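Notes for the one structure printed next.
The other protein chains are all here in position, but one chain of the complex has been omitted.
Our next item is subunit A:
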Amino acid sequence: MSAVPPVLELRGLTVRFGSVAALHRVGVTLDGGRITCVLGENGSGKSTLVSVLSGLTPHDEGELLLDGAPVRFGSPRAARAAGIATVWQDLAVVPLLSVWRNLVLGAEPTRGRWPLRRLDVDAARETAVRALERVGVTGVDPDQPTNSLRPGERQSLAIARALHFGARALVLDEPTAPMTIAQQTIVGQAVLRARAEGLAVVLVTHNPRYAHLVGDRYLLLARGQVAGDLTRADVDSDDLTRLMAGGEELTALTARLRELHPELGER
């Protein structure tokens, strides 16, 4: 164990929906300044993992540790307050609301005392412009309704929001629909920037080649369990592609790797 605890750690974490375990005894450490790619088929537990990390779904067993201390988030608001921000698969953008309203949604700046506590509209607008500039989007009117944005800009909005509120960890759930090169570039730039800033990055992706390009570690999920926990040195992009295709092959490979590299055993 190193002296500095990982930003996030999951120990024997189990989530059940009724009698079905969506995640079963998942253990993983997520260090700051590293990109962990989560790969797996549909229904393998990727979304549940995102849901737990971002505070939407509480875990049933095991522990979720933030900076070495066990935490339990009551809501996404609590997770975000702790510095874990998420870019949701559907981007979680409200189309009829303006850009600034979307950007501060759930963490709106206010001024005045109750019962006259009101939105600090100027501060929110400024936050929106600054957060968007940070991801390279300029010239967007913060009063513009979000559904007037181009798809790429909408994605940038979701990422800008997460980067603005995520001080410790960034969780990014890629859409299942194939993205354009431009959109993929926006996501890529965001995760690389977050890594450079020392955030723990969790990237749920469906594209193994892309995962190999940006990732430092690969967490492979199958039927709610960790089927593989590999580093960049262990695999090339062809391996990842193959591994995603078949769960058994993956388990076998992980076992073999653990034999060859005993230091992987405790992961």
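Methods note: a contact is a pair of C-beta atoms (placed from the backbone, for glycine too) under 8 Å apart; a residue touches a chain by one contact, two chains touch by 3 or more; residues count from 1.
By our rule, contacts and distances are computed from a predicted model.
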Per UniProt, the name of the complex member that is left out, chosen from "Sulfite reductase beta subunit", "Sulfurtransferase complex subunit TusB", "ABC-2 type transporter transmembrane domain-containing protein" or "Xylose transport system permease protein XylH": "Xylose transport system permease protein XylH"
Out of A:P5, A:G33, A:P145 or A:G188, which touches the unshown chain? A:P145
Which residue from A:P76, A:P208 or A:G224 sits in contact with the chain not drawn here? A:P76
Quick one: say which of A:R117, A:R130, A:R209 or A:R256 touches the chain that got left out. A:R117
Considering the complete complex, identify which of A:S44, A:T86, A:T127 or A:Q183 is in touch with the unshown chain. A:T86
Per the definition of touch given earlier, which of A:P6, A:G40 or A:G55 contacts the omitted chain? A:G55
Where the unshown chain meets subunit A, residue by residue: 54-56, 75-80, 86, 88, 90-98, 100-101, 104-108, 110, 117-119, 121, 141, 143-145, 147-151
